[in-house]
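Removed: one protein chain of the complex. Kept in place: all other protein chains.
For clarity, chains are labelled A and B in written order, and residue numbers in each chain start from 1.
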Amino acid sequence: MAQDQIHVLLADDDEDDRLFFSDAIHQLNLNTVVHAVEDGEELMNWLRKEGNPRPHVVFLDLNMPKKGGIECLEEIKKCPHLKELSVAIYSTSSSQKDIEDSFVLGANIYIKKPNDFNVLKKAMGKVISMNWQFCTSGLNKESFILNV
Amino acid sequence: MLDYSSLSMVINFKYDIHKACIKIISDHLEEMELSHSFNGLGEIKINKSISEEEFESLRNKLIPYGISIINSQKESLVQKIKDVIVEMIYLEEKLPISKTSTYLAEKLNLSYGYLSNLFSEETFSTIENFIILQKIERAKELLISGDYNLTEIAYKLNYSSVAHLSNQFKKTTGLTPSSFQRIISRRKANKQLEQP
Partner (left out) sequence: MSILELSENYLRGAFVISVTLLIFIAGVSYKQFHSYHKSQQLVMQSHYSQKSLQTLISHITGMETYQRSFIISGDSAFLEGYAGQNDKISESMEKLKSMGTDGNINLAHLDSMERLVRERKALFDDTMTLFAEGASLGDNLRKGNGQTRKIRGLIEHLVADQGELLAERENASEKSYRISPILMFSTILLALFIISLVFIALTQILRKYNKANRKLNINNEIFKQAEEISGTGHWYYNFHSQTLVFSDNQYRLLGLTPNGSPPKLHQFLQKVHRDDRTELIRKLKYLYHNEACEEGMDLKILTEEDMVRCIRMACKMISDDQGNKILIGVNKDLTSEVNAKEKLSQLNRKLEIQIKMLSNAEMMAAVGSYSYDQDKGTYEFSSNLFRILELDPENEELTEEKFLNAIHPEDRVRLEKVRKKVGVATVFESNEFRILTSKEKVRFLKYTYKLFKESGKKMLVVTLKDMTEETITKKSLEEKNKELYHSNAELAEFNYFASHDLQEPLRKIQTFISRITTMEDIHLGSKGEDYFKRIQRAANRMQNLIIDLLAFSRTTNSEKIFEITDLQSLVIQALNELNQEIEEKNAIVHYDVLPTANVIPFQIKQLFVNLISNALKYSKNKVQPEIWIKNEPLTQQDLVDFNSISVDKLIKLSIKDNGIGFDQEYAESVFVLFKRLHNRSQFSGTGIGLSICKKVIENHRGTIRAHSEEGQGATFTFVLPILGGQTLVP
């Protein structure tokens, strides 16, 4: 059923990470479509382009050329059409400061890129199902915060 | 006199999702001149049969509010489970002591095993997870309201200890309740900074 497809959008400049990401999601068998872009600018263009499906979650790497994850996050939260999107930060950084700052700026999810593929799979599963719950169970999106 | 039109302000409010939904649905049904009654648990009885067109138009009208008309029997049952759980967590002053499984089975008059299987099939999640999620959501809400401390919240939501609640909170959200609180208050401060 097309309606039940979960769309996720990933912005990461690292090819390997994009690979891990989409592999992990696909292995979850959650009827998920992964769209990937290579930097922040491309991401914003993708989001604004008509006809593109509205993603359930947007994954942002913090360190990207041209436009970083935080800039994208701020831009998304400022844009009236986009601010309802769930935003996940997908980063190498495990610093408490980065995590909190992202949440404060409006990110819903923070994923520290794990160094184990299985851990990544688990994390993705949790993120997607949790986001699904929030989107479908009438939960308060504003207090949706998840740190994996 | 201050020119209030040049000032913007922030209003904080509480809301009852259920009442709001019922009001929205009720308004739309009345607009379509359909007499109806609410059966609870997300069921509405419409006193006459309606055409396919009317049905579609109602479904479309309700989409912007995040309200969808459930078609399948299974979906409706899942929704009912969810509603019972939500009702249990949100409406009761204190959670019932009895096991939620028994509570659910009694409320819906179906075996818990069946409900559990159905729920997992339909939602990529389990009833237990859903309950935990809802309880933590409730805990978040109570935390944000600022009217309760962690001990009171733990008691209200039937946790054996604050540590238990903290642990579950951490497991579910990846954050401790205190860092959650800090993030929320910083967000509020941020918004207030942006407002003027």
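Assume a residue touches a chain if its C-beta (ideal position, glycine included) is under 8 Å from a C-beta of that chain, and two chains touch if they have at least 3 such contacts.
All figures in this text were calculated on a predicted structure; none of them were measured in a lab.
In the complete complex, the hidden chain is touched by one of B:S26, B:S57, B:S76 or B:S166, namely B:S166. Mapped onto chain B, the footprint of the missing chain covers residues 166-167, 170, 176.
Summarising the interface, chain A meets the missing chain with residues 14, 16-17, 20, 23, 63, 92-93, 95, 113-120.
We take it that only the chains that are shown with their structure count from here on.
Centre-to-centre spacing of chain A and chain B amounts to 23 Å, using the average Cα coordinate of each chain.
Contacts from chain A toward chain B in the complex involve residues 30, 100, 103-106, 110, 128-130, 132-133, 136-140, 143, 145-148.
Within the complex formed with chain A, the chain B residues making contact are 17, 66, 82, 86, 123-125, 129-130, 133-134, 137, 140-141, 144, 172-175, 179-180, 182-184, 186-187, 190.
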